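Omission of a single protein chain aside, the complex is shown with its protein chains in their original locations.
The block that comes next holds chain A.
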Amino acid sequence: MIAFRIERSSGVATYLQLVHQVKQALLLGVLEPGDRLPTAKDVVAATAINPNTVLKAYRELEREGLVEPRPGLGTFVRRSLAREQLAPDSPLRAELTTWFTRARAAGLDRDDVVALSTALLDQHFPPTTENDA
């Protein structure tokens, strides 16, 4: 089970904040397949948001195949996003760490690194626009 936090001034639509937080929990292994998501009632009691916002977020997660509703029981995690390649001891992570260290040694600051990595990120992983709703 996870608890949601709503950032009211973030400018990110509330339902997307919920979607991101579930995905993050899946990546980190906080949520695993078979786990139940909190009910809409529990979420709204804790966050004071409209129940439809929670339902919209859960529908989006269902559409992406990450969770499934079981009538009368709740919404359950179908698959994990946690992958070995993302673990703290993975080779990919080690290579990226080396790269960041070299970038710093070469005199790049945070903005330079963000600009460079965003450009390459967009090139290799073209952004999808569906999340802008």
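The definition used in the following text is that a residue touches a chain if its C-beta (ideal position, glycine included) is under 8 Å from a C-beta of that chain, and two chains touch if they have at least 3 such contacts; residues count from 1.
Here is the rule we use: contacts and distances are computed from a predicted model.
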Refer to UniProt and select, among "YibE/F family protein", "ABC transporter ATP-binding protein", "Putative tricarboxylic transport membrane protein" or "Glycosyl transferase family 2", the name of the complex member that is left out. "ABC transporter ATP-binding protein"
Missing-chain contact among A:Arg5, A:His20 or A:Lys41 belongs to A:Lys41
Considering the whole complex, not just the chains shown, which residues of chain A touch the missing one? 6, 8, 14, 39-42, 44-54
